[in-house]
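These notes are about the structure you will find just below.
Selected chains from the complex are presented in situ; the others are not included.
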């Protein structure tokens, strides 16, 4: 198995064969969760710590079940970092946990780069579960697995990512993975939510859903990150839905067999209409299922490799 | 074993033989928790999710230990639903969890009917851990088990349920179970806490503790749900205790061998006096013990049946 990494910090740095290998192992994990006894023993006697500086019920649950189904002891730690001086505490917290000999440290943090910083300081494998507006690699991997199961391959597909590109680590990780695997990625968003910098990532940008979705195999909606918008990015929710909310009419521009995706949790009636979200073309629930599978795969792979970690900066 | 249900949504719908079968299996579970190694393997490799939209340390702990002693992977999820649009999010949260392939979903929600709604949407067994003012079936079952162990049977017993009947799902589930099993149920409460509708449930209503407790085999006190009273249901705490708080004098009207019950947590000095709560006639701690046993039994039964669930509405 050609997967020699100690950490999963982002999609950047993974090669297409590594991504393929990871998705192949995840396919096996799908079957594990569908059995009555949902167990592998790959992580027996080992310790996984979920260190969430940012709350996320859904992502944390997915990692928790993934770890438990692999046989690991899983410990959840929610750290409210509002009241702490950021940099110091982040490292002190992580090095303290590291002294308890975890094998896997799953980290979510509102600062881009936090998992990378930790990975240099600890003697275990670090998985980035979302860092600021930077990356959310397991989300991109579960999206890729879902697409591959429906379309057979990623290569040559037209994938339209729509909505709040600006604030989305999901978009960023997906762009990196999908372009690496040979898909054509289109971004569809109002100018205020579409940073100029993305053009350099080899994608096509659209302001009009009709043009952006024309002939798309996959329509991936993003959550409107209402809580992150401190400026006037969107004139009004109603107008946003009118121009960018996915309803049956706009979906009509995509291919007839196009699938609809959303990382969740959905703002129904804002970025997606319920008639589409609950339709037969929606694979949103399958994305959740694939999330557990992809996380089982990456935890298993990293746990094998973690035995050789010799952190340069560890005292 | 005659227990063919996929869910436990309420006492309503259970037959007396089913209740008896469940209590019999719970008796075995009592022994498991009293052993040094408190383990069965009935749920090995299976997943139980405790989804609590309403906080309850005691009930959640009981379900958590029950699941763990059966060998399940147990995951707790506390969802604050204050800020979310209720209906949609409830279903989205549940169907998201369902996509992670749980076997058992334990649900507490402040809206009556929430577990029933979920049960139609998910592919796993749903256990109602309390829904609004509707039902709390595992509480009624643990009460029944406690009574049966002390009195040998439920049939023919006189059970007085006292206090805030109006807001009590515990009362409602107990009325259903006890009348189904042939006990005589009396309700004792001030008029403002005793809805007219209960008369139709085949019970006798009393405003006077002396009359209501006369000859009772079981005195079941309810918690005064102070946090749910937005009107003037009770003139004052002091007056309430004077008329309806269980003290030694009022208990004197019951049978000499009457047992005293309370679902907990107690408001000492409000609905029950400490001299009674801590006396030899109190079986309050035993109720807690029976709670773990009853939950082990129902989880085990449902997990067996869950393999056949084919939800009609599941996509």
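Each chain gets a letter, A and B, in the order it is written, and its residues are counted from 1.
The rule we apply is simple: a contact is a pair of C-beta atoms (placed from the backbone, for glycine too) under 8 Å apart; a residue touches a chain by one contact, two chains touch by 3 or more.
Since this is a predicted model, take the numbers as computed values, not measurements.
Student: Please state: how many copies of the shared sequence does the complete assembly contain, given 2 in place?
Tutor: Whole-complex copy count, per this file: 3.
Here, only the chains that are shown with their structure count from here on.
Student: When the CA atoms of chain A are placed over those of chain B, what is the turn angle between 0 and 180 degrees, to the nearest 5?
Tutor: Between chain A and chain B the superposing rotation measures out at 120 degrees.
Student: Hey, how far is the Cα centre of chain A from the one of chain B, in Å?
Tutor: Using C-alpha averages as centres, the distance is 40 Å.
Student: Chain A touches which residues of chain B in the complex?
Tutor: Listed in rising order, the residues of chain B that touch chain A are 44-47, 49, 73, 75, 77, 79, 88-89, 92-93, 95-101, 103, 307, 315.
Student: Show which residues of chain A lie in contact with chain B when the two form their complex.
Tutor: The contact residues of chain A facing chain B are 33-39, 57-58, 61-62, 64-65, 68-69, 264-266, 268, 278, 280, 282, 285-289, 291-292.
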